[in-house]
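Written below as structure tokens is the structure these notes are about.
Note that this complex is displayed minus one protein chain, with the remaining chains in position.
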Amino acid sequence: MSLWLRVRRTRICALTIVGVAVTLLLTRGWSLKLPNLLGGPMLIIPIALLLPLALAIAVAAGLTTGDPAVEAVASRPLPLLDAGYALSTAALMLVTALLVQRIVPLEPALAAGRNAVGYIGLTLIGRRISGAQTAAILPVAFAVITALISSSEQGETHLWAWHIATAYDRLSWGIAGTLLLAGMGLTLMPNNAAITDR
Amino acid sequence: MSLHFTQIHFRYRRSRRPIFDDFSWEVPAGRTVLLGPNGAGKSTLLALGADALRPHRGAVRLPSLAHTQNRRRGSRAAYRRAVGWMPQQIRPVPGLTIHEQVAYAGWLKGLPRSQAWSAAATALEQVALIELAGRKTATLSGGQLRRVGLAQVLIHDPQIILLDEPTAGLDPAQRSRFRELLVALPPDRPVVVSTHQVDDLSDLFDTVVVLDHGHVRFSGSVAAFMDLATPSAGERRAEAAYAQIVSEKN
Partner (left out) sequence: MRRLTMLRISPLIWISPLLVWPAWMFVTSMASLQLDPYPLTLTAAGTAALLIVAPVCAAGGAWEGGRLRRAGWFTLPHVRTPLTVAITALLPTLLVGSLITFGIIGIRLVIGGVLLPDIRMIITTLVILTTHTLLGFAIGVRMPVVVSVPLVFLVDFFALGLPLTLDPLWLRHLTGIWPSCCLIGADLAPAALLGALVFTGGLAVTAGLLLHPHLTAFRLALALLPAIIGAGAGVQFVRGFGPDPTIARDPALLVCSTGQPRVCVWPEHQPRLEEVAAIAASAGAAWQQAGIAVPDEFSEGQPGSPTVRGFGFSMRSDHYTILNALAYSLLPPWPECAFSGISPYLGAPAEGYVLAWLNTIAGMPPEQLAGRFSPDQLQVVATVRALPLERQQAWLERNLVALEQCNIPPQLEPAL
């Protein structure tokens, strides 16, 4: 198991979680000004909501390490372990975000934790749809594109922009959680392409 | 014990034509060399046998196991433990030493951690890499990496061994050494070695199988295979016999 944890570069994931937390603290109040592709006023997106994409990239990278051919014929339930790896990383980031929120009154911190859950889910989904090498492109593209179309002309936030919603929006948590579960489900399904994928 | 392929149908996602269509074959006892041109389906066949790929129809079975390659996880795990597979590409896992990489392969095959570690040492001795056990796999030569691949197969003591082009890219000395390793494998375990180089053929093997376009064109002893060559072939009998089989069907 320890070898598997090393192969999956869990240390890098842990460091990324710490890095995201530290960056959250250092970039308090920083935001991006993005145009609203649906018309209406420009959107101000706190970068705290996009920082967890770094963790999605780290998870995607961790899942590409190892020898795909040897792992494809493993007796151990590697897909289950990989799904667990993603879940643990998301949970750890969530706990870290909660701690940051408790220590420092940083409003977007909890939302960042939620976003980590959703982005990692999207990474798993992307891994299944387009392959391991391009797994992290889905959450990054999703986050940026939906940020650009997150708000109507009247300023109402759309459903798909769950990652822009405040941390108190329950539906956004449901969507993030569903994405993670969907990604884990896809990870558990057999995949003929896996041995040539990395 | 043997591996049975029964009415296999398999096609890669991006390919229109199936690689195998209603293909059936039983792996002979002893050592089998699987010959065939590039694209014949040799690697795919071995990957199917190893459960790295799943056929869309048909089944691959190890009759010595009660249930094989079905959807139940326990059965699948048992099957995979019983089949050892060395793929064409051996990838060095970044950051791991040779010993660690082979132990990892053993752990993947269900060996407990400590057992995987000691079994890895044994496997590395078998492939004459024990002295380099502490070296990072990323620093190895092609030939050394191939031996790591073989060690990854031997560590879990499989019932059947499938080696996909194990000597590809090796120089004659390295290929000779690899043949010695093959000789040292347990004789009661079926071994299938795929290659597209007919000069790998030797007394080492019991059966020659020629695969072309997803069909077995020839299956027989080495002597029967060589007899297919015309008398004028001289020392290049194996090449001539091979050409005879492959061109006959084209």
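As written, the chains take the letters A and B, and residue 1 is the first residue of each chain.
Everything below uses one rule, namely that a contact is a pair of C-beta atoms (placed from the backbone, for glycine too) under 8 Å apart; a residue touches a chain by one contact, two chains touch by 3 or more.
Everything numeric here is computed off the predicted structure, so don't read it as measured data.
Participant: What are the shown chains in contact with the chain that isn't displayed?
Facilitator: Among the chains that are shown, those touched by the missing chain are A.
Participant: Taking the entire complex into account, which one of A:Ser2, A:Gln133, A:Ser152 or A:Thr166 touches the absent chain?
Facilitator: A:Gln133
Participant: In the whole complex, not just what's shown, which of A:Ala14, A:Leu32, A:Leu81 or A:Ala182 touches the removed chain?
Facilitator: Candidates A:Ala14, A:Leu32, A:Leu81 or A:Ala182; residue touching the omitted chain: A:Leu32.
Participant: Consider the whole complex, including the chain that is not shown, and state which of A:Val20, A:Ala54 or A:Met93 touches that chain.
Facilitator: Reading the full complex, the residue touching the unseen chain is A:Ala54.
Participant: Contact with the hidden chain only, please: which chain A residues?
Facilitator: Residues of chain A in contact with the hidden chain: 30-37, 42, 44, 47, 50, 53-54, 56-57, 60-61, 64, 132-137, 139-140, 144-145, 148.
In the analysis below, only the chains that are shown with their structure count from here on.
Participant: Mind checking the centre-to-centre distance between chain A and chain B? Centres are C-alpha means, answer in whole Å.
Facilitator: Comparing mean C-alpha positions, chain B is 39 Å from chain A.
Participant: Using the touch definition up top, name the residues of chain A that touch chain B in the complex.
Facilitator: Listed in rising order, the residues are 1-4, 6-7, 65-78, 190, 192-193, 195.
Participant: Considering the complex alone, what residue numbers of chain B touch chain A?
Facilitator: Listed in rising order, the residues are 13, 47, 50-54, 73, 76-78, 80-81, 83, 85, 87, 89-91, 93-96, 100-101, 103-105, 107-110, 113, 152.
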